[in-house]
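Entry: subunit A
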Amino acid sequence: MNKAPNITAATLVKDIRLEWRSKDAINAMLFFSLLVVVIFSFAFDPRAEESRQIVGGLVWVAFLFAAVVALNQTWARELRNQVLDAYRVSPAPANSIFLAKALGNFLFVVILEGLMTPLFVVFYNLRALGPVWQMVPVAALGTWALVVNGTFFSAMSLRTRSREIMLPLLLFPISIPALLAMVRATSAVLTGEESTSFWIALLVAYDVVFTIVSLFLFETVLQAE
Partner candidate 1 sequence: MKRAFPILAVLTAGFLGYAGYQALFVAPTDQMQGDVYRIIYYHVPSAWTSFVFFFTNFVASIVYLVRRNPKADAIAVSAAELGVVFCTIVLVTGPIWARPVWGIWWTWDWRLTSTLVMWLIYVSYLVLRRFSTGGQAPVLAAVLAVIGALDIPLVYFSIWFFRTQHPQPVIGEGGSVDPRMLHVWLINWAAFLCLGGLVFWARYRVETMQQEVDETEALESLLQPGGSR
Partner candidate 2 sequence: MNTHYLYAAYIATWAIHSGYIFTVVRRYQRVRRKLRELNKHA
């Protein structure tokens, strides 16, 4: 039972089961996103043609803030029950739990995005002029970019004052290339005016680099807590 994939799967299943029972994170994320949708609706007229230019940015702001809600509670459960200490002394590889946490967060945020997208389409009268299917790789790659770094920084923030502030403070600047790509790709799909290929390639490169770096450095962070 010490095999890495088993541990990853077991941790992931446990987190999904716990979340399914309480639905804490999903509810908070949904509420947050809805709030953002409503508040931004005051800023522009959804019927106007220009709205397509900015909705790309709005959508990802909403998802980013919602993701932070999920990311902040990633390790809280483990901290409360001294699971992290147990993990530190066990022979299991540190990456297993990191991967499980990251995959769990990815799942929660993707579910949120799936629930919110129809609402965005309805509230902002969205009608994409570009290829809509391209939103699937953009959303998947972009969400992974936020989640992999977010899970990592969430662990780093555990022993800091103002833990909930530390996570976005670390995450947002580092995520700028990925956020830029997500927003530009979404705008490209909505307006149909440019190609998403460069941005998707950038997201792939970003995801590869930071997944490898996070897996490489997580052991150090875990031992340092």
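Picked so that all candidates are chains of the complex that A comes from, given by their letters.
Just so it is clear, a contact is a pair of C-beta atoms (placed from the backbone, for glycine too) under 8 Å apart; a residue touches a chain by one contact, two chains touch by 3 or more; residues count from 1.
In this text, all values refer to a predicted model and were calculated from it rather than measured experimentally.
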Which candidate touches subunit A in this complex: 1 or 2?
1
What does subunit A use to touch candidate 1 in their complex?
149, 152, 156, 159-162, 166, 169-170, 172-174, 176-177, 180-181, 184, 194, 198, 202, 205-206, 209-210, 213, 217, 220-221, 224-225
